[in-house]
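For this view, one protein chain was removed and the others were kept in their places.
Up next is chain A:
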Amino acid sequence: MITNLLYSFGGLMLFSMGLFALIACSHPLRKILAINVMATGVFLILIATAYRQIGTGEIDPVPQAMVLTGIVVSVSVTALALILACRVQETSNHSLIQRKKDDFTRTGT
């Protein structure tokens, strides 16, 4: 039970740290990384639910199937986000990296 809780709290911590970084950082790459950290946090909580002490009952396969699916989704979405960030930087004259956050949010409207 302790192990399960430990991993779950670790996962929650990762999720909230990622959320903070997503809101606080303006650099697109940092935002993408923050999303990835959040996803890892969720997967950690999920895989912790499958934890059983050795010799106590069968292992539940469902959380593992879910985490595998989640990782596949996360990888493909990260690829899309990266390519989109690169493309934004290529087509707009300024580099996104040197822009201030306000600048970045205003351009779209």
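In this section, contacts are C-beta pairs under 8 Å (C-beta built on N, C-alpha and C of every residue); 3 or more make two chains touch, one makes a residue touch a chain; residues count from 1.
Definition applied: contacts and distances are computed from a predicted model.
Hey, which one's the missing chain according to UniProt: "Cobalamin-dependent protein", "ATP-binding cassette domain-containing protein", "Oxidoreductase" or "Phosphate transport system permease protein"?
"Oxidoreductase"
What does the interface between chain A and the hidden chain look like in terms of residue numbers?
So the residues of chain A touching the unseen chain are 15, 19, 22, 28, 31, 35, 38-39, 42, 45-46, 49, 61-63, 65-66, 69-70, 73, 76-77, 80-81, 84-85, 87-88, 91-92, 104-105, 107-109.
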